[in-house]
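Left out: one protein chain. Kept in place: all the others.
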Amino acid sequence: MSLAAAFDEPAFVPYLAVGDPSYEQSLRYVEAVVDGGADVVELGLPFSEPIAEGSTIQSAIARALDGGMTPDRYFEFVAELDVTVPLVCMTYYNLVYQYGEEDGPRPFVERAAAAGIDGFVIPDLPAEEAGPLRAACDTFGLDLVFIVAPTTEGERLERMRELVSGYVYVQARLGTTGARNEVSDHTERSLARIDDWEVPRAVGFGIKTGDHAERIVSAGADGVIVGSALVDIVAEGHEGDEATETVAGRLEQRARELTRGARRGAGQATRR
Amino acid sequence: MSLAAAFDEPAFVPYLAVGDPSYEQSLRYVEAVVDGGADVVELGLPFSEPIAEGSTIQSAIARALDGGMTPDRYFEFVAELDVTVPLVCMTYYNLVYQYGEEDGPRPFVERAAAAGIDGFVIPDLPAEEAGPLRAACDTFGLDLVFIVAPTTEGERLERMRELVSGYVYVQARLGTTGARNEVSDHTERSLARIDDWEVPRAVGFGIKTGDHAERIVSAGADGVIVGSALVDIVAEGHEGDEATETVAGRLEQRARELTRGARRGAGQATRR
Amino acid sequence: MSTDGQFDGYGGQYVPEALMPAIEELADAYERYVLANEDGFRDEFRQRLVDFGGRPTPLARADQLSARYDTEVYLKREDLLHGGAHKLNNALGQVLLAKYMGKKRIIAETGAGQHGTATAMAASHLDMPCEIYMGETDIARQRPNVFRMRTNGATVTPVTTGRGTLKEAISETMRDWAGTVENTHYVIGSIVGPHPFPSMVREFQSVISEEAREQIQAEAGRLPDAVLACAGGGSNTMGTFQQFRDDPVDLYAVEAGGSSLSVDEAAGVAPNSATLSTGDEGVLHGARTKVLQDGDGQILESHSVSAGLDYAGVGPELAAMVDRDRVDAVNVDDDAALAAFHRLAREEGVIPALETAHAFGYLEQHHDELGEMVVVNVSGRGDKDLETVIEATRKRDIDVGPTMELFREVGGAGGGR
Partner (left out) sequence: MSTDGQFDGYGGQYVPEALMPAIEELADAYERYVLANEDGFRDEFRQRLVDFGGRPTPLARADQLSARYDTEVYLKREDLLHGGAHKLNNALGQVLLAKYMGKKRIIAETGAGQHGTATAMAASHLDMPCEIYMGETDIARQRPNVFRMRTNGATVTPVTTGRGTLKEAISETMRDWAGTVENTHYVIGSIVGPHPFPSMVREFQSVISEEAREQIQAEAGRLPDAVLACAGGGSNTMGTFQQFRDDPVDLYAVEAGGSSLSVDEAAGVAPNSATLSTGDEGVLHGARTKVLQDGDGQILESHSVSAGLDYAGVGPELAAMVDRDRVDAVNVDDDAALAAFHRLAREEGVIPALETAHAFGYLEQHHDELGEMVVVNVSGRGDKDLETVIEATRKRDIDVGPTMELFREVGGAGGGR
């Protein structure tokens, strides 16, 4: 299934850091969120300097790196995953750039495609610097998702619109990732600015509960992206030394709540 | 007996800090060095900043101050002393200057004369600043001793010659007080420079043994001044917690050795 | 030189989208105020460098070193700048620029505390609220610098994630900025980060070479044969080189060789910070540049006895100049830097920062290859490094170093604090 097609219904898009806290547990957790209804999964490939992440995801990344996660292990992981939903690789540009013998993003994209990745989100790669990666994605038929921030405007917005594929990641508020209780009213305004884009609009940053998801979708989003709220569950399980299945169960349940929330929002959505 | 008259024979002039380590012990120690043959005694009045002293005498002064020595106690001490030799007060100018109600050295000199002091040595009072003290000494019939250093020459030497009375303290070598094993060959040269002075010439700094004393006198001195070598005996006794009489005995013996040394030198002296 | 932030393919703006408007706004402000002197920014900046910073700093012949090396050695004295290092040139420039831009708040990250203290001073001077992010490990290690920032009225926010050092502090500051860009300026401390930082910081620091070039000609009647400066991120280096770029003058960027140039990939550790010499191209903290990284592109932990050079990246412009052979990238190890620290202090009465000491370590080793006249930038003073140097000297056998007996005699290793 193509990425865009996954948003036919209001989509739930979870993020998890691959290898957090271990390869095996991580495999199980990704399956759990898919079982809970995920329509797309963003799989974080841990980078040592995750400058765009809040402390929750920073810690997840540190756990994964401590557990020995590398790009190659990541691709094995993706290949081994037994899920049918589209998979997006979320990482930082240096890992994309360094991979393989030749300089540039092409070897990484080729390998990702082979492993089963459908697209990329690279938070430190603005549209201005994205030419080479866009080209490589085109070569191997992968999507390249961009993040639109509340402050993205004018020319920059136009450039992104030209380059984006799969879906657009709408940053609901300023700041880096991290769960918040309040859903920002930036959301509506942010969505309005890209009302006429051709790709689905998935909103992220700070979504925690089914209610949040519902409100976001009813504000016009085509999907919700949820990271920190899920990573928190992994972290708690890890700290509490809980059984993998217990944590997986909790993740699945939260995923289900979020999926339902998103679907509920659909009825009320008024696309302007 | 006048100070100068005490040098009829080659004189032994000991220095002790009054009140070191206690008032009573100090009384006994002064008597001991007189019993050993002292012709004049230099009695140190402790000052808090003894800039001209070596560490031996600095420590003696510190012990005396810790024991509560003050100018008034000092004068009591002098009055109480049961000795017949002339006594010289050795101290620093600030104590002389501050004493009594009125500013200036007069009250101090008056009080010292009453207590039985015959003269002064003030190491931080060069001839240039000595006018007021010289005048007060004249008023009360006391002597004022100056120190001639190896470096004192020309005009300065002349000024001192005019102001000095009692005896002249010839500093045998550069440096502050402190016992040395070698008698400096500065001595002869120093004495030669003041060959024609009217006052007796007592040599100090670094004299420790009867042999030293003998050599100094045979080099032309009219007397030897010995401080640190005696203070060392007091200090050892204090640190070793020895009986006052033991220490007094040792002081008396050393005094006798020094007196004899000085007298021995007389035979060989060739006054040029 | 370019104003688009590209240096032969190095540079660029690899930052989260949320920050793009801020750095575009900053690039615009840089061009208007800094380059075009709009509203007299440049004049005010230069005047404040004089009044508050104490510029110009002297350039003077080092008599003992000149004799030792049979080379005319001149010292450019950035150690005399307010705060004790060249860092203030940049901090003052950026805080003032933030004021011109109407920002209401200053943030910065700091590792060893040099950049943090410079920023706190500048913010205090210009009456701007200031928050400094610092890893908790670094806070514990750099107590005096933390206290300096605090007395200057800055908030020092401990960063407790990870190992609690510079890298975590950078992430945390980025995160703050991503949420507060509208009213906040992030003062980056070296010629690193996304455009316009590398160009802007170099511009603020170029006052060093502007003065030095004039001074050496006035004093020695000619240009030097070589200019030496230590390089961490490279702001001191680029500031010292800038005005000599078009001259027939050899430029040496001296990096920290640490304890060894070889890398322990398994542990993710480079026991040095010699990015120009041993790193390779990558993207770090907003720019494409040379980076200390493993084969996968994970950033290595760098190491140097001098905290201020201890960074796994380097300015993109400097990387480009090295590739073009305009700048020689060289390095000296911890031991040589320590010896040079002691040598400069003993021979010339100038106690250098440990960072600076690297430049003098290179001078010691290669003085006969540097021509007849050399300018060395004394990027900072060493007071901040005394404890480190005492410890490091005691562990080694450095013949130019003072013996440490005094410290053993009195109060033992911990001293009588």
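To keep things simple, chains are lettered A, B and C as they appear, and every chain counts its residues starting from 1.
Just so it is clear, contacts are C-beta pairs under 8 Å (C-beta built on N, C-alpha and C of every residue); 3 or more make two chains touch, one makes a residue touch a chain.
Model, not experiment: these values are computed from the prediction.
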Chains on display which the left-out chain touches in the complete complex: B, C
Touching the absent chain when the full complex is considered, from C:Gly54, C:Gly102 or C:Gly295: C:Gly54
Among B:Phe7, B:Phe146 or B:Tyr167, the residue in touch with the chain that has been omitted: B:Phe146
Residues from subunit B at the interface with the omitted partner, ascending: 47-55, 58-59, 62, 65, 70-72, 92-99, 103, 123-126, 128-129, 146-153, 156, 171, 173-176
Positions on subunit C contacted by the hidden chain, ascending: 50-54, 57-61, 63-64, 77, 79-80, 82, 84, 120-127, 136, 139-141, 143-144, 146-148, 150-153, 156, 158, 341-342, 345-351, 382-383, 386-387, 389-390, 401-402, 406-407, 409-411, 415-417
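Everything that follows uses one rule, which is that only the chains that are shown with their structure count from here on.
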Pair of chains with maximal C-beta contact number: A-C
Distance between the centres, which are taken as Cα means, of subunit B and subunit A, whole angstrom: 95
Intercentroid distance (Cα basis), subunit C paired with subunit A, Å: 37
Subunit C: positions in contact with at least two other chains: none
Where subunit A touches two or more other chains, by residue: none
